[in-house]
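A single protein chain has been omitted; all remaining protein chains appear in their positions.
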Amino acid sequence: MRRSIPIALRQLVMVAMAVVSLYPIWFLLQTALKTNEQYTLSPTGLPSHPTLENLRQVILELPVPRWALNSAIVTVLSVSISTVIALLAAYAIVFSTMRFREALLRVNLGLMVIPPVALLIPMFVFMVDAGLINSLASVVIFYSGLMVPFAVFFFVNFFRQFPVELIDAATVDGASPLTTLRRVVLPISKAATFTLVIVNAIWVWNELLIALVFLQDENRRTLMAGLTLFQGRYATNEPLVLAGALVSILPVILVYVAGQRFFVRGLTAGIGK
Amino acid sequence: MWPYLFIAPALGAIGLVFVYPLVQVVRDSFYAGSTDTLTYVGTANYKNVVQDPVFRHSLLNNLKLLVTVPVMTALALLIAVMLNDRIRGWRQYQAIVFLPYILPATAIGLTFSYLLQRNGVLNTFLRDAGLGALAPDWLGSASWVVPAIGGVVVWQQLGFGVVVFTAALLALPAEVTEAARIDGAGWWQIQRRIHIPQIRRIVEFFVVLEAITVLSQVFNYVYVLTGGGPGNASSVLEFYIWKNGFSLGSVGTASTVSVILLALASVLIAIYMRLRARDAEV
Partner (left out) sequence: MIAKRHPLAALLVIPVVLALLAAGCGGGSSSSSGGGGSADEGDLTYWYWGESDAPGANKWMKQMIARYEKLHPKVHIKLVPQATDTLIGAFKTASQTKRGPDIATQWATLPVLTPAWTGATAPLSDLIPKSETDNWISTQENISQGKLWGMPQYLLGVPFVWNKQMFRAAGLDPDTPPATFDDLLAACTKLKAKGYTPIGMGNKDGYTGAWFFAIYGKSQLSSVADLQGIVTGKAKFSDPKYSGFYEQMAKLRQSGCFNDDISSLDLNQGWQLFPRKKAAMAWTTDGNALTWAKAIGAANIGVGAPPRFGNGALASYYTTTQSSSAMITSWSKHKKAAAAFLTFLHTPAALDAWYAETGVFPADKRFSASRITNPVAKQLYRLATQKSVWGENYLPPQVDQNADLPAGQLITSGSGAPSKAASLWDTVLQQWKTQHPDEYQHYQQWANG
């Protein structure tokens, strides 16, 4: 007879975990749908008359859409750039006989764990001197660079599991490395690339510190930096603030719900054993 | 020829975003003043910073937050081994626990800043359940503010551990488990002796990743939940750097602390490299 945690207890733990994981998100949602008066009267209860007024105000009257657009532009640009850079580099590292490959990988590993905050001030001064402060280009450049080490690590891991025969076959056929990359490797790497893109996109979307420092002009803020402005300005209107927060998490939730299975599989494939 | 071309963009990016700032930040740590009025001061910044009680407290807070790492690792392992048994609805549970991980820390911080007010939702709930003694001023008391932040960190990071551990467990060969089961091993024994040791590398990876996270990726939580308060009680190194470097323009101080933070991160990396090397030998 196997001694194990009884099923009932296991289900209880799971349910408790689910409740704890979901309640704050639920609280966010239900508060965003209340008026300030409703919230004061009943912070925990369900909204008696759910209202979209806060969302309307946030989207139509406040700079939230502008901020969201900034975040979107920055995300798409920096993820694209870093992915391309990393694909090229990883391909070269895995499928060539270049010297210093191992050394580069080790350096890369080290870079992955450098806290961006340590690089912030010199980058800030650099952007000031280059006249890029308060422009989206500044964060795009910084984010792209920051994501390269992890992306390289990820693709190297993935490419190492690649059937080398396919590469050799293509080379024998006279294909250039670029062609091989495009025609042979990429089509098979769609899932992994997709996963990396999503992981990085979420990181950029969620990033606060760098955006706060480089983009201080109210109109140039990303959504996260803009939300912190909200917090101060509408400190006494919690439902409005959380309506803004709701707008910031919706894209992430949508991506998650749509691609969740993919995501989990790809994440673990890239991290390796 | 071509490998060097392929790798050039990456080298360029790394040079700009990593090498250049690293060199600069070390250089700046020997200067004082704001960006337009820098004066050389040698190691004075290091001396001052090390003597600054707020710096020491910030460092201490980062170290205190390291406590969350074994907590979330243990919790994640527990949940992962339960999910590994493929109980009913395991995929849904996994999806649910992972959701907090991808949400923006800023939005989460805002939510928790309301939930954790002294007379906020959590405490109201605790008091209604007769557990009023467990309802301190989470964000307004110097003794509870760091555990409160730690709690939010665990809440968000747990899902990542669960997913990664579950995936690793599911990938284990079933024959070993079956053999042990036939031999009469109990459930706990199987987890402790067979499952968990086999995913040791992943666990180490998670532990190091999370240790680095609480060392250098908790700015969002502190900024939104507490602003470093009350009275600097919840300041962490990133917050200290941001506040002094950007809010107040003290480039020298901020660079000095950045260098210290880098040194700490290097220690963690060195430990991890050692572990990987050891695993490679095994």
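Note that the chains take the letters A and B in the order they are written out, and that residue 1 is the start of every chain.
Quick note on the criterion: contacts are C-beta pairs under 8 Å (C-beta built on N, C-alpha and C of every residue); 3 or more make two chains touch, one makes a residue touch a chain.
These numbers were taken from a predicted model, which means no experiment stands behind them.
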item: Selected residue (touches chain absent from view) among A:V19, A:A235 or A:L250; value: A:A235
item: Sole residue of B:L248, B:A263 or B:A277 that reaches the chain not shown, by the stated touch rule; value: B:L248
item: Identified contact with the non-displayed chain, of B:S29, B:T213 or B:N232; value: B:N232
item: Option from B:V54, B:I196 or B:M273 whose C-beta touches the chain left out; value: B:V54
item: Absent-chain interface as seen on chain B, which is shown; value: 32-37, 39, 44, 48, 52-54, 116-120, 137-143, 226-233, 243, 246-250, 252-253
item: Residues of chain A (touch criterion as defined above) contacting the omitted chain; value: 40, 70, 73-74, 76-77, 80-81, 83-84, 87, 128, 131-137, 140, 181-182, 186-187, 190, 213, 216-220, 228-229, 232-233, 235-236
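In the analysis below, only the chains that are shown with their structure count from here on.
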item: Rounded Å distance between chain A and chain B, as computed from the means of their C-alpha atoms; value: 16
item: In the complex, chain A residues that touch chain B; value: 2-5, 7, 10-11, 13-14, 17-18, 20-22, 24-25, 27-28, 31, 43-44, 82, 84-86, 88-89, 91-93, 96-98, 104, 106, 109-111, 113-126, 128, 141-142, 144-146, 148-149, 152, 176-178, 202, 205-206, 208-209, 212-213, 224, 227-228, 231, 238, 241-242, 245-246, 248-249, 252-253, 256, 260, 264-265, 267-268, 271, 273
item: Chain A partner contacts - residues on chain B that touch it in the complex; value: 2-4, 6-7, 9-10, 13-14, 16-18, 20-22, 24-25, 28, 35, 78-79, 82, 85, 87-89, 93-100, 102-108, 110-115, 120-121, 124-125, 155, 158-159, 163-164, 167-168, 171, 181, 186-188, 201-202, 205, 208, 212, 215-217, 219-220, 223-224, 237-238, 241-242, 245-246, 251, 254-255, 258-259, 261-262, 265-266, 268-269, 273
